[in-house]
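With one protein chain removed, the remaining protein chains of the complex are shown where they sit.
Presenting chain A:
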Amino acid sequence: MALDRRLEVLAVCGVGMGSSLMLKMTAEDALSSLGVDARVENTDVSSARGMSPDVVIGQGMHTGEIADLAPVVITISDFLDKDGLAAQLKERLTEQGWLP
């Protein structure tokens, strides 16, 4: 069943203001290419622990620490790779039945 609300996505990095902001831009582009209505925020790993997003995206060194935070946790190593991220999102959101 498709989500009946906006998808909440969290981009994480160590400090929460540089790399994760770059990743947020990439994620917004990737989600919009999939036609997903989403809100993407960026933050640091420690702050992320208090949040409950639908999707978390980050590098492996960070997503490993918060693997249980969200139903979908996506690890990427290239923060600028829109197409690679879109492909991972498509697969994982389809598994959840969240793609429109």
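We take it that a residue touches a chain if its C-beta (ideal position, glycine included) is under 8 Å from a C-beta of that chain, and two chains touch if they have at least 3 such contacts; residues count from 1.
One rule holds for everything that comes next: contacts and distances are computed from a predicted model.
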If you had to name the missing chain as UniProt does, which of "Sarcosine oxidase subunit delta", "Lauroyl acyltransferase", "Ascorbate-specific PTS system EIIA component" or "Cytochrome B" would it be?
-> "Ascorbate-specific PTS system EIIA component"
Where chain A meets the chain that is not shown, the residues are 13-15, 17-19, 21-22, 25-26, 29, 58-62, 77-82
